[in-house]
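Of the protein chains in this complex, all but one are displayed in their positions.
The first chain written gets the first letter, and so on, giving A and B; residue counts start at 1 in each chain.
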Amino acid sequence: MNALALLSQLGGMVLAVALAPVLAGWVAQCRAWLQNRSAPPLLQPYRSLRKLFRKDAALATYASPLFRATPYVVFGTMAMAAAIIPSVTTDLPMARVADAIALVGLFATARVFMALAAMDIGTVFGSMGARREMMIGFLAEPALLMVLFNAFLMFGSTALPTVVEDILNTKGLMLQPSLAFAGVAFVMVLLAENARIPIDNPATHLEVTMIHEAMLLEYSARHLALMEWASWLKLFNYACIGFALFVPWGIALHANGPLALLFAVAWLAAKLVVAGAVLAVIETVSAKLRIFRAPEFLSMAFLLAVLGLLVHLLLQS
Amino acid sequence: MPTLTLATQFLHVLAAGLLMISFGMLAQRRTRSLIVLLAWQGAVLTASTLLVAVSAHLPDLYYSAALTLVEKVWLMPWILMRLMRRLGIEGDSDPLVNIPTLMLVGLGLVIFAFGLAQPISSLATTVTRQTLGIAMAVILLAFLMMIARHKAVTQVIGFLAMENGLFFAATSTTYGMPMVIELGIALDLLVGVFIFGIFFFQIREQFDSLDLHQLEALKED
Partner (left out) sequence: MNPFFATHVPVLLGLVFAWLVLGLAGLVRSHRIAWVAYTLFPLGALVALGIAAVGFSALADGFVAEQVILPLGLPDLPFHIRLDALSGFFLLLLGSVGAGISVFAAGYFRAGEGASPGLLCLQYHTFLASMAMVIVADDAYLFMVAWETMALSSYFLVTTQHRIPEIQRAGFLYLLMAHVGALALLLCFGVLQGGSWLMTFDAMRGATLSPVWAGVAFGLALFGFGAKAGLVPLHVWLPEAHPAAPSPVSAMMSGLMLKVAIYGLLRVSFDLLHGGPWWWGMLTLVLGLGTALFGAVFAAVQTDMKRLLAYSSIENIGLIAAAIGLALLSYAFDMRLLAALALTAALLHALNHALFKSLLFLATGSVLHATHERSLGKLGGLIRRMPWVATLALIGTLALAGLPPLNGFVSEWLLLQAFLSTPSIPHAFVNMIVPVGAAVVALTAALAGYVMVKFYGVIFLGQPREPSLMQAHDAGWLERVGLGWLALGCILIGVFPQVALNAIAAVTRVLVGTVIQRGPAPWWIAPVAREQASYSGLWLLLGMAGTIAVMFVLVRRMYHGRVRRTPPWNCGYPALTPRMQDTAEGFGQPIRHMFGPFFRIARELPAPDDRAPRYRIQIDDRCWHGLYLPLARAVGWLADALSVLQRGRLAVYLMYSFLTLLVLLVFVL
C-alpha cells in the first residue's frame, strides 16, 4: 500500500462525490431533449446544492436526533461505497476492508436509515414512503447480491477490484451467457434502486406516486442538499458497478503508472456520457408501473439473476 | 475454466437468450407481446441452427434453418396475428396465479430440468450438448405457460413454444433430425394451427368469449 494507492483511493472518492451531480444533470438534459423540452444547464445541480446549503434548516418541532443525523449517515455510506467501487483504478486499499457483500450492506444501511428517518416525523407521506421504499428494497437488494454472485462464481472472488483485474487480464474474447442474465437483471435493479421510471418518477411531486421523494419531504436546506447529493452519488456508484462488471476496459490496473489514471478518468467520462444517454432513453420509452407491479418487476430481476447462476453452473459442468 | 471455441460460446449465448425469452413469455400479460416473443424465439433458433451448420459442416442444416426462418419467424406469428385480429381479442390477460409465484415455479422447473440434463449431457458427443438442459427447461416453461393461462390463444402459443424447445433439443444433442421428420413436423404444426383457429371460432360462437373458464360450463353437475 503505497502513497499512490492511497492518493488514487481518495481521489476516486472525491471524483465520485464531485462528478455525481454532473451525471444527474446530464441525464436530465438527455431526457429533456428526448421529450422536446429545453433542458436546464448541465451544472444546475451544483447551483441547487449551493442554494440549499445556504438556507436555514426548518425542522419539525419533534424531530428526533435520528432525523438530524440521517442525511450525514446516508451521505457517509454512499461516499464509503464510492471508495470501494473501482471506478478509475483497481488499486484500492479500502477494498480489502469491504467486498461486494459489504457494498450491498452499505446500500442497505443507507436505505434503512432513510426509512427510519421518514417514519420519525409521523406524517402520512413519510410512513408511506418508508413502506414503499422497504418494499422495493427487500427485492432489489437480493437481486443486486445475486448479480454480484454471478461475478463471484465466474471469477472466484467477491472483491470487485479482483473481478475487474481478472476480466482485464483474460486474453481473447469471452462471451459469458450468464453475464447476459446478470446484465439484464442489473439494469432492472439500477432502475428500481435509483428511483427511475418505470419504478418511480424522479421528477414527480405528486405525493401518491412517489417513493423516494416521499422520504425527503420533511428535509430542508443542508439536510435536503446532502440527501439529494447522496442519491446522485448512488446513481454514480451503480453506474460504476455496472462498468466494473460488464465493460471494465479503461480502468487502470494495479501495475500501470499515473498516466493510466488520467486515461481511466477520460474513459470513465466517456462511459458515463453513454450510460446517461441510455438511461434517459429507457426512461423515456417506458411508462411508470403501478405500485404493485413494481415487486413483479423486481422479482423478475431477482429470478433472472438466479437463473444466470444456474446457467453458469450448467454450462460449466 | 477451459476456453471454448468462439462458436460454442456464441451458441451458449443464444441458448441463454432462448431461456430468457421463455421466462419473458411466462411473465407477459399482453397477447401481442407473446406473439412477438415467439417470433424472436424463432429467430434465435434460426441463428443457432445456422451456427451449428457452419461449425459442424452439415449442409442439411442450412435447409433446416431456412425452413425455421420461414415458418417460425414469419408464417406462424402472421397467422396468429390475423387470428387475433379476426377474433377481435386484443386485450391483456392475467395468469391464473400471480406472476411472482409463477416465476418461482418456473425457476423450480429450470432447476429440475438442469439437474436431469447433466448426466445425459455427458453421454452425447456433439459440441452443443451442454445446452440440452436449457432446451428441456424451455419445453417445461412453455408447458407451464400453457397451464397457467385463461385465454385460448395463449395456449397455442405455448404449444408452439414447446415445439421450439424440442427443436432446440434436437439440434443440440443430435445435430437436427432427418429432413423427412422435420418437414413432417412443420406440416403438422401448420395443420394444427389451422385446426386451432377453427376451434376458436366455434368456441366464440358458443360462449361469446374465448375465456377457457367458460368451457367449464360443459361439465355435468
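Throughout what follows, a residue touches a chain if its C-beta (ideal position, glycine included) is under 8 Å from a C-beta of that chain, and two chains touch if they have at least 3 such contacts.
Given the structure is predicted, the values throughout are model-derived calculations rather than measurements.
Within the complete assembly, A:Leu106 is the residue of A:Leu106, A:Val164, A:Ala239 or A:Ala275 that touches the hidden chain.
Remark: the omitted chain is touched by one listed residue; of A:Arg47, A:Arg96 or A:Arg290 this is A:Arg96. On the side of chain B, touch with the chain left out of the figure occurs at residues 98, 100-101, 107, 111, 114-116, 118-119.
Think of the hidden chain as still there; on chain A it touches residues 53-54, 56-62, 64, 66, 72-73, 75-77, 79-80, 83, 94, 96-99, 101-102, 105-106, 108-109, 111-112, 115-116, 119-125, 127-128, 130-132, 134-135, 137-139, 141-142, 145-146, 149, 152-153, 156-159, 162, 207, 217-218, 222, 226, 292, 295, 302, 305-306, 309-310, 313, 316-317.
Methods note: only the chains that are shown with their structure count from here on.
Centroid to centroid, with C-alpha atoms defining each point, chain A and chain B lie 36 Å apart. Put simply, chain A touches chain B in their complex at residues 154, 172-175, 177-178, 180-181, 184, 295-296, 299-300, 303-304, 306-307, 310-311, 313-317. Those residues of chain B that touch chain A in the complex are listed here as 1, 3, 6, 9-10, 12-13, 15-17, 19-20, 23, 27, 98-100, 103-104, 106-107, 110-111, 114, 117-118, 121, 130-131, 133-134.
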